[in-house]
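Data first, discussion second: the structure below is written as structure tokens.
Every protein chain except one is present and positioned as in the full complex.
Moving on to chain A:
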Amino acid sequence: MSGTFVGMPVFPPPAHAAFPPPAHAAFLPPAHAAFLPPAHPAFPKAAHEAVHNTTLRGNLRHATHTIRAKRAKAVAEVSDWAALREAGKQIKDHTLRHLDGYLVRLEEAVTAAGGTVHWAADADEANRIVTELVKATGETEVVKVKSMATQEIGLNEALEAEGIHAYETDLAELIVQLGKDRPSHILVPAIHRNRGEIRDIFAREMSEWGRPAPEGLTDTPAELAEAARLHLREKFLRAKVGVSGANFMVAETGTLVVVESEGNGRMCLTLPETLISVVGIEKIVPTWQDLEVLLQTLPRSSTAERMNPYTSMWTGTTDEDGPQTFHLVLLDNGRTDTLADEVGRQALRCIRCSACLNVCPVYERAGGHAYGSVYPGPIGAILSPQLRGTASEIDASLPYASSLCGACYEVCPVAIDIPEVLVHLRERVAEGGRVTKDGNKVVLKPAKGHAAERAAMRAARWAFSHPGALRTGQRLASRTRRFQPRTLPGPGKAWSASRDLPSLPAEPFRDWWQRTHGGDRR
């Protein structure tokens, strides 16, 4: 190994119980209604619109191809990338296997450093905790940064319902919020917007939220950035409460880590008097040495940088410096259920780099909104149906939103075999089976709408188990080939709508073989 990092992790034998984790108080089945996604059309329908939106297609194609090429270059610079990737995978797997122990260690460390830890089993509970914490400060405004977890639980809407305004301060999140839009990418939430669209949003909306955009704003990047800077600075200087997520939590010291490019996150993390961080329980790593690996693979995989411009770390509170009150809300929301699935649990290794989105040919054409989730792209297609279950139309369709080309697996810095999980979840949708829901083992029925497909699969399996029947079918097809339609009925209609069907040959191969090679040798 040629040394860009200390080396493959060697973990001491864990002192705590092995997987599955015993039910910690926070992991008990929630009493509240399960978190269900808002009604959203199935993926193919949502993608239909996006595929035919030429502006969106152009924006996405340009952005994903640019970052794809840059990432490949940044990764190629590291001679031991494969070893780093394997180390990242092992660190995350080890941590997940002993998640219970590391979370307790984290809680102790955060508490010892002057912070307060809250455990949230689901979205409702997390929203209630954060809302109460904000209310206790007497404030009605919060600044926010870097938190997919709060988007996952719909925190902004929950705060709004209680009269608290949440301002997004990440530049792309700001564009999304001002545009009354939804994020469409993990790293670049406004990837679907071009400069002209952003100018129009700023000019139209900024005054509604605070400092208006300067007169005569053009679409040059410098002017757009300056408009955002002026608008946001007012918010940073006024805000008494900050809400953040975290990229990592280090169990040994109770330290939280945010990596970012703009510095807006650092403003959010240091200027307010109260900081509330909402973080998924899977974001934990045992030690600082583990961070060493992931702080190398994350920036290269996401922004194609050797190192991101800003890495902020905070540990509890410090007298007269930074927030004087710190709360950490640890969010489960389907994660322990996911952890119970031996194939699907690898999705929890994800460090949210978005490399899989940028190489995915399906994401590139369908756009992030089609996935109906804060987590779009290949990782979203395996994460959302696990965190939310496969009951809704969109969640049942997500495992099929892939051609299984494998490009996502190839680029994943923690080696999540996304195609494997996709197929595993297809099985769950098509055949049902045992899953863990709210901590209980339940048996799922197959999703609706798969009966005809299941029958066809069974029939095909029967024919393929009987070579004679297959042969009769092939011969029949060949002999009637002149009478066969050039378009297909039923589900096959979609195929012949944009592609010519292959013409059937006069003779299947096996007949030719028998005719020329003298029969069945076996």
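Operating definition for what follows: a residue touches a chain if its C-beta (ideal position, glycine included) is under 8 Å from a C-beta of that chain, and two chains touch if they have at least 3 such contacts; residues count from 1.
We take it that contacts and distances are computed from a predicted model.
Here one chain is missing from view; checked against "Ferredoxin", "Transketolase family protein", "(Fe-S)-binding protein" or "Branched-chain amino acid ABC transporter permease", UniProt names that protein "(Fe-S)-binding protein". Counting the whole complex, the residues of chain A in touch with the unshown chain are 43-44, 47-48, 51-52, 57, 342-343, 361-362, 365-366, 399-407, 409-410, 420, 423, 425-431, 453-454, 457-458, 460-461, 463-465, 467, 470, 474, 477, 491-492, 494-495, 497-502, 504-505, 507-510, 512-514, 517, 520-522.
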